[in-house]
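With one protein chain removed, the remaining protein chains of the complex are shown where they sit.
Up next, chain A:
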Amino acid sequence: MHVVIVGAGEVGRAIAANLESSHDVVVIDQDGDIVDELTYSLDVLAIEGDGTEIATLQEAGVEEAGLVIACTDDDETNVVVCGAAKTKSDVFTIARVRRRTLLETWEGSQGAFGVDFMVCTDLLTAQTIFRISGLPSAQDVDMFAGGLVRMAEFEITSESPVAGLSVQEADRYDSLTFAGIFRDDEMVVAKGDSVMQAGDRVVVIGSPDSVSGFGDDIVTRTSNGLEEVVIVGASEIGFQAAREFEEHGYRPRLIEQDHDRAREVAEALPNTIVMESDATDTEFLAREHVDEADIVIAALDGDEKNLLVSLLAKRLGVDRTVAIIENLEYAELFETVGIDVAVNPREETAEEIVRFTRADYTEKVAMLEHDRAEVIEIEIGEDSALQGGTIAEATADLPEGVVIGAISRGGDLVTPRGTTVIEPGDHVVVFVDANVLDEVIEAI
């Protein structure tokens, strides 16, 4: 595939390096020195120019390209690049943004700005922080089909009414499909006779109401306030991380030194306790018992400050520290001196985009349990293996490990059962075992 990458910063470079062997990659950057250097260091075509201009994009061959990736450090530039590319061809566009509001606008109306896939660096980093924090996920939630379909993962406790029931017996929730069951390190695709046991994590797909109704029924919050999360610094990443923890049922504490910023984030985060203080003030840390925290996340602006805060937290006796490191070269060094995990936002972004190029027909992907299964949204084409017959017939041809979770047809939600017929143009939300993912995507 012909791939055009606009912006050769750390993100663009990492993506180019990853794709150079399997695809024809053209990189556009405004800086002549970088272009020269790139020409020799990577097996790609590097062009000097402004990616927002049609002439430059045409020179890079946007008409025959299958993918345009806009990943400069400027949100507006990236969005304009995608919009400009769309005027010349129906190429798939990916934009990297920092601001979450842009992402929210885009999520509200997919395809907005001419962007087909948007990656929000700060949000992605925040999600990574949450994922690697190693705390049990009370609720992993994702939306599909423009908010029509919701996917969630719930832990089944022994008091839960569905514990010990088979999927068939538990199937009494309207417009809700049981997709998969995670048991310890094992993943079971939900069949009629699969039994849900206490301690399992079950993945359900359905309408937002049915999913939250199911959640109300079975969930006794796993995070009963025992897990103490402290985030230092209300930078955009710190803020998004706090929000991520909030959304999963935690009540994190966020320490911010700046008065106005503290107030601002406190207004936006109802379930976070925001403290206005210097995080290196040991008296304050002792009074608030920060030493008893299970995890401290350093999200200040500046790698050195994050190192200092993390080391201080370690010395106080905090179990686990995570630091945001902008400079890739520091990451390893920091981990050597005692920080548990260093997270680099640019690296995360590059990884996400690369991961996305793998399945270019999927519209949305959610990864579950460290990528042991994925939930993807696909628009059904004329040649899809799913269309034309009933679901029972169609899935018989597919490998094991696929569950059709929900169907969105013309803006309405259709609950899939064995006799449902899928039509071309439907958007289907599918739960797929990661092992058979490539095979399945190929078929549908």
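Here, a residue touches a chain if its C-beta (ideal position, glycine included) is under 8 Å from a C-beta of that chain, and two chains touch if they have at least 3 such contacts; residues count from 1.
Please note the rule applied: contacts and distances are computed from a predicted model.
Peer 1: Out of "NADH:ubiquinone oxidoreductase J", "Phenylacetate-CoA oxygenase subunit PaaA", "Cobalamin (Vitamin B12) biosynthesis CbiX protein" or "Potassium transporter TrkH", what name does the UniProt record list for the absent chain?
Peer 2: Per the UniProt record, that chain is "Potassium transporter TrkH".
Peer 1: Can you work out which residue in A:266, A:311 or A:436 touches the chain that's missing from view?
Peer 2: Residue touching the chain left out of view: A:266.
Peer 1: Which one, A:197, A:277, A:327 or A:390, makes contact with the chain that was left out?
Peer 2: With A:197, A:277, A:327 or A:390 as choices, the missing chain is touched by A:277.
Peer 1: Kindly note down the residues of chain A that lie in touch with the hidden chain.
Peer 2: 255-256, 262-263, 266-267, 270, 273-277, 284, 288
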